[in-house]
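Only one protein chain is missing from this complex, and each of the others stays in its spot.
This part shows chain A:
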Amino acid sequence: MIPAEFDYVAASSLEDALRLLGEHGDEAKLLAGGHSLIPLMKFRLAAPSVLVDISRLPELRTLRPSDGHLRLGAGLRIRDLELSPVVREQVPLLAAAAASVGDRQVRARATVGGTVVHGDPAADIPAVLVTLDATLVLRGPAGERELSAAEFFVDFWETACGLDEVLVEIVVPALPGRRWAFEKFRQRSQDWATVGVAVQETADGEHAVGLVNMAPVPWRASPVEDALRSGAAVPEAAGHAAEGAAPPSDLRGDSAYRAHLAQVLTAKALTTAGAGS
């Protein structure tokens, strides 16, 4: 399968990428790892007339600790998050979710910025960012703006990133030594999650819970968190996992099955992360 014709420009800097987006408007698309965009173009579900390649900009490939947080450049490959000693020590939940994405070859190309802006609710890292209350830093013609992960994910494959904006950084809290768990249920090892659950013990000792593939957006299971806060034991709290969610039905399972899986996996993850103990 061959994509429709387009022109390709390798942006020479972030400023250059923004200028090219401004010049070409909605004809243009950013190209990062290409592992969502290229398949879409091969199936001719997407046919941008200009691709602006940002995958080799050094300014998007930074990883900096700052003030109790880690600032991750959007151009870091998922492999970088999986293997980085700093991410593994400071935000092990994120490293574990990264290691579960696709396969080694996919992780070697796909970027953290690409998986976030693609906005697929079946993707693993977005649910972790919602769980961690991450901040997303966008750069556009009018300068920089910051959004919380909760504000950023709008709908199925839709985010708050404007057509003229570039996601530059993802800011996550450093939580070394805090407990966490990531459960991903899939039929074959390289599959996307039928359902996934991320649990993170926060700095004040509470537990945040996020779900993969349980709604049109990466889902924060607040009813579970509320139940724990009011003293519920793990099995009871996990029973609230699907509350308010809207799990899809597809070949891998219908929505009732997903709701059941979410409860089972949430109980497992909460136990691993030391909730209710």
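Assume a residue touches a chain if its C-beta (ideal position, glycine included) is under 8 Å from a C-beta of that chain, and two chains touch if they have at least 3 such contacts; residues count from 1.
In this text, contacts and distances are computed from a predicted model.
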Omitted chain, identified by the protein name its UniProt record gives, among "Fe-S oxidoreductase", "ABC-2 family transporter protein", "(2Fe-2S)-binding protein" or "Thiamine biosynthesis protein MoeB": "(2Fe-2S)-binding protein"
Touching the absent chain when the full complex is considered, from A:17, A:30, A:51 or A:74: A:51
Which of A:66, A:189 or A:230 contacts the chain that the document leaves out: A:189
Residue in contact with the excluded chain [from A:14, A:106 or A:246]: A:106
Absent-chain contact - pick from A:24, A:79 or A:179: A:79
Among A:25, A:39, A:68 or A:235, residue touching the chain not depicted: A:39
Those residues of chain A which, in the complete complex, touch the missing chain: 1-8, 10, 31, 34-35, 38-39, 41-42, 51, 53, 55, 61-63, 76, 79-80, 83-85, 102-106, 108-109, 189-190
